[in-house]
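All protein chains but one are shown at their positions in the complex.
Chain IDs A and B follow the sequence of writing; residue 1 opens each chain.
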Amino acid sequence: MTAAPDAVAREVAARLEAAAPLNAVLHWSAGGIEAEARRVAAMPSAGPLHAVPLAVKDNIATLDAPTTCASRILEGYRSPFEATALRRLRAAGAMLVAKTNLDEFAMGSSTEHSAFGRVHHPLDPARVPGGSSGGSAALVAAGVVPAALGSETGGSVRQPAAFCGVVGVKPSYGRVSRYGLVAFGSSLDCISVFGRTVGDAARVLATMSGHDPLDATTLAEPPLAVPETPTSLAGMTVGLPTEYFPADLDPGVRAGVDRVAAALRELGATVTEVSLPHSRYAVPTYYIVAPAEASANLARYDGVRYGPPRPEHEADLRALYRATRGRGFGPEVRRRILVGTYVLSAGYYEAYYGTAQRMRARIAGDFRAAFERVDLLLTPTAPTTAFRAGEKTEDPVAMYLADVFVCPASLAGLPALSLPAGRSEGLPVGAQLIAPAGQDTRMLAVAAALEERVVAAGEVR
Amino acid sequence: MTWETVIGLEVHVQLATASKMFCGCAAVFGEEPNTNVCPVCLGLPGALPVPNAEAVRLGTVAALALECTVHPASVFARKNYFYPDLPKGYQISQYDRPLATGGRLAVESPDRGPITVGITRLHLEEDAGKSLHDRFPGLTAVDLNRAGVPLAEIVSEPDLRSPAEARAYLGAIKQLLVFAGVSDCSMEKGHLRVDANVSVRRAGEAAFGTKTEVKNVNSFANVERALEAERDRQIAVLEGGGRVEQVSLLFNAASGEVRPMRAKEESHDYRYFPDPDLPPLVLEPGWVAAQRDALPELPDAKRARLMAEHGLSGYDAQVVTAEPALADYYEAVVTAGAEPKLAANWVMSEVLADQNAAGALRVAPARLAALIGLVQEGTVSLQAAKKIFAEVAVSDGDPAETARRLGLVQVRDAGALERWVDEVLAAHPEEVARYRAGETKLLGFLVGQVMKRSQGQADPKGVQPVLRRKLG
Partner (left out) sequence: MTISRDEVLHIARLAEIAVDEAELATLVSQLNRIVDYVAQLEAAPDEGQGDDFLPGPARVALRDDRVRSEPLAHPPAALAPAWRDGYFVVPRLSAMEDA
């Protein structure tokens, strides 16, 4: 990427134009990109991300472009403040070029649940790019931008990274500020990053990470470092959790992950089997915890302080609430709010939410125990390659199971990433690395070492 | 049939911080609507709460003053309900793990004398904004300036047995919190708000009756009136063979009646759960101990000390410790050399009256001490001293100097006294005759006449012997 901001602006605008059929972008304008280029050109010194064009998921608050979360309820909403992570990236010279499409409020695994139409997979328009950060994933995969911000609650960056064949990194919970990330499941939400390469993703992650006095869940730690790429992984032990390799795992996916395991051995690492027995409960645990938190987080969309204009006199206040929320939220968001309301309601709290909180502790405990034996875990990112649009929209639970391998690290707050691991029948396969909390940089270093050997692997099956 | 009333109170006090509970907006009163707001207290998408250290400290101080156990870890929770002045659709409060539990407060009950009222819990929470239902016809107007202001909610045990006792409890808790520097407890500004739970039972019964909740009453006097009205209503229902429904009620101060709040469409189910935006609130035991050590002298201790050190009566001690500023003032007057009992008399009369009229303690403690000294040594009369006090309140002049300037120094010169006495005896021959005929109580009248003739300057103690001698 050339470092002249105005040239970058022109190139990116042209590529965004060309990528329009993907429906990956909700808001962009040539004028907006030019303004960003002028801002960056006027910076007194070139920052570490000088003139890097960045696409940003539309659930991250931006000052100039709308922030809609792909929801009718926020149509036209312009945030009067900017997310901390984005502020840091722009201060480092990055240019915000587009707000990307997503499953409404980041609830989904295919980017089909957007109020503004589904995102198409860059390699096969009949397929989904994964989700919920499908727009950002597709733009990086299509070569429009070298890196993009997404958000994870239960795998919403890693899973689309796997489907689209790009790098997707979720940091340790608490290492990147959530201030300005529209909340879905606050104890799970992480601003996360897509990169064409591990290095691109790592530089963006390092720049936006670090303690934020505006987010009480950030850790009092310095920003993450950009990793050096090691030439050998001798002395490192990587665990393969048996529960993540079920008998019915897609053979192409299995072959891709095997390829990564082989590369690890080639680099001198020891690969061994481990067990994470409670991970099988991760999806049901997640689908209690996340909707419960969401039911409260989405209560603020009541049509009182912001939202589309409306007549002053509606029938009554409750009618206003119910119409605003009933019409403004799409079906999947409504389902999750209702499930979350149900599991927190009188008489059910203990059976659902209480049980899920304890299971969450056990899932995290499994990881802690495993990391006493191994340095890193290797699993498939998703059980299949990108599926066809419409394939899972009728059965919400079938859609949820697309996140079966990515949910556990989210529940445990661990850093995890998806690395392209070749293709199966023309579609990308992703391999997931999971590291102990705080070991983000080490995980990225391993990914960088593997990158050369596996990304260009081509067909693995 | 005799009935016993059982009352428990929930008091919300605004903590005296500069900024709001979870954002940096000013915690002030009386700004233009919706000007004192930010992404956090507007509940904008993506905004997050960060707790105010001073609110935590003041809540802890309040808990310690109430002799609560302050917990090493407490948890903020979301209380979910929809209301137009609740920006996030939930209030950040504390639920099953509050800041503090298990305290007590000494109260002087008008019915039972000294009692101890249990404090169930004290927790921290944020205030909602204000809904104005009469600002525009058919609309509710919402002002979010108050949204997010820090509150401590203090819940008492159902230990109160009459509306008057409830009022006494409120007076005691307000005084305690003001002395502890936790809150100004101004009811006019809404910095202290009261919800009262009340039930009645037949005397001697152990089980509680069904309780109702009287919400948001705007003065201590009205709390008492509202509770009386609700107690009477419940007794009437029960004596009529009916059953008390568990409802929330509002008090109409104009009519003196309570009426049930219009039924909510949906019964409340607040769906509390720990706020995932806020890790646990952990307080180091050493820090809590330091807050305990730093507690100012609280009203009870201060009263006991004033009674022991200065020989004040319980009543006098009560009056001079009504407010921290008054108590400090009293002690400063004594420190400046005034006799403690005389100082208390002055504080309870002239000083309080002047404070009520002028809104400030205008006479410096050293000036009042000097004035009390002038009375004690006979330089000025008590009557004159009150005039001097009023003058000093305005001029801040030296009391002795002021006495001279106003001609209020008592005349003890024998020649002058005799002259006034002679003039009075000459002017009242009839009274003189009656006195000499044995009507000795007329001496007082004659002293008064001398004082009048001297325009108050004569020393009454000097006048009497002269009169007796001349009449004798």
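As a convention for this text, a contact is a pair of C-beta atoms (placed from the backbone, for glycine too) under 8 Å apart; a residue touches a chain by one contact, two chains touch by 3 or more.
The shown structure was predicted, so the numbers you read here are calculated from the model rather than taken from an experiment.
Visitor: Taking the complete complex into account, which shown chains does the hidden chain touch?
Guide: A, B
Visitor: Taking the full complex into account, find the residue in B:67, B:108, B:157 or B:269 that is in contact with the omitted chain.
Guide: Residue touching the absent chain, from the options given: B:269.
Visitor: If the hidden chain were put back, which of A:265, A:310 or A:388 would touch it?
Guide: Looking across A:265, A:310 or A:388, the contact with the absent chain belongs to A:310.
Visitor: Considering the complete complex, identify which of A:339, A:407 or A:445 is in touch with the unshown chain.
Guide: Of all options in A:339, A:407 or A:445, contact with the hidden chain holds for A:339.
Visitor: Spell out, residue by residue, where the missing chain touches chain B.
Guide: Residues touching the hidden chain, for chain B, are 17-19, 23-26, 32-40, 42, 44, 47, 50-56, 73, 76, 82-84, 131-133, 135-136, 138-144, 215, 248, 250, 261-266, 269, 271, 274, 276, 278-282.
Visitor: By the contact definition given up top, give the residues of chain A that touch the hidden chain.
Guide: 63, 77-81, 172-174, 187, 213-214, 216-220, 281, 284-285, 287-288, 295, 299, 302-323, 325-327, 329, 334-335, 337-339, 341-343, 345, 351-352, 355-362, 364-365, 395-397, 400, 412-413, 437
Keep this in mind: only the chains that are shown with their structure count from here on.
Visitor: Return the distance between the CA-based centres of chain A and chain B, expressed in whole Å.
Guide: 56
Visitor: With touch defined as at the start, can you tell me which chain A residues reach chain B in the complex?
Guide: 60-61, 67, 69, 74, 77, 79-81, 83, 178-183, 185-187, 213-217, 292-293, 295-296, 298-300, 302, 304-306, 312-313, 317-318, 321, 341, 344-346, 349, 353
Visitor: How about chain B: which of its residues touch chain A in the complex?
Guide: Result: residues 39, 42-51, 78, 80, 82, 84, 87-90, 138-140, 142, 144, 265, 269, 271-273, 275-279 of chain B touch chain A.
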